[in-house]
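Following: one structure in structure tokens, then a few remarks.
Note that this complex is displayed minus one protein chain, with the remaining chains in position.
After this line comes chain A, so read on.
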Amino acid sequence: MNQFQYIRPSKQQAAIEAVARDANAKFIAGGTNLVDLMKRGVMAPQKLVDINRLPLAKIEHENGGLRIGALALNSAVADDRQVRERQPLLAQAINAGASAQLRNMATTGGNMLQRTRCPYFYDTALPCNKREPGTGCGALEGINRMHAIFGFSDKCIAVHPSDMSVALVALDATVLVSGPKGDRRIPFADLHRLPGDTPEKDTTLEPGELITAVDVPDGPFTKHVSYYKVRERASYAFALVSAAVALDLDGNTIKAARLAFGGVAHKPWRLQTAEQFLVGKPATEETFRQAAAVAMQGAKAFKHNEYKLKLAPNTLIQTLKNAAAA
């Protein structure tokens, strides 16, 4: 590992300033992803600013929503009674991610900011525009079984690996950020970005900006929800495709729907057109099939991930069925 400085401030402002004034500084919380990347030589920050002393681990209900602190552990959020009652989709999504050991270390903020698991990003001997801009996208003409079918560019076809974020984007969450220029709120759908010409940037956060919490507004989605993750083993694997579905049903009629895919794009992939399609329709398999077709509009596959063009809609159908039956 490279030599680096390590500081552990107890004041939020000090942490933010330490990162804002040093381009080679990084926040660290659970470290489940960053430490791994440092060991593999993918990231080499010269300063680590440990934020674990900041009072950001609370999970509270206030002003018509849940506020989940950035340092709340994944396991703590998934097990929290308020979360399970008010946002069961979020609890399901978190529990679909990683392993129990990792969820006991990983934080809410860190989970959102985990980097892609693209193998070209992870191997410093292979090209990757995200790791080293200008070297080319290794996956574009390479092994791209796990890669994007939406929103990619010729510079990067990687996917975002988080499960939790798929639920948060579906649930219209808002990210609370504090930075050198003050505080701001970012709609969750705007936190992650598409690769475009600058795949090295995963998010819209500015230098020194720290996620302090995420707000999840109360909604009617307390019963008919499902997070379904298709992967190559029963646990501890990244998604081939995942889907988050939250339905508000009136009898068998869909009053409102929230849908998102994971494992298909550089960001958690909200499916608003398909959501609108579902409103007012009966919750039947036929409706779900039609919605899945709507959801897939614009999808495009590469050499090895053609299966996603079928797996993604099928996963959405399965998840809609599970949610309706929940």
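In the analysis below, a contact is a pair of C-beta atoms (placed from the backbone, for glycine too) under 8 Å apart; a residue touches a chain by one contact, two chains touch by 3 or more; residues count from 1.
In this text, contacts and distances are computed from a predicted model.
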Omitted chain, identified by the protein name its UniProt record gives, among "Sodium/panthothenate symporter", "Gas vesicle protein A", "Xanthine dehydrogenase family protein molybdopterin-binding subunit" or "Glutamyl-tRNA(Gln) amidotransferase subunit A": "Xanthine dehydrogenase family protein molybdopterin-binding subunit"
Residue in contact with the excluded chain [from A:60, A:154, A:183 or A:232]: A:232
Residue among A:84, A:145 or A:281 that touches the chain left out of view: A:145
Missing-partner contacts on chain A, residue numbers: 1-3, 41, 117, 119-120, 122-123, 125-126, 138, 141-143, 145, 228, 230, 232-238, 240, 307-308, 310-311, 314-315, 317-318, 321
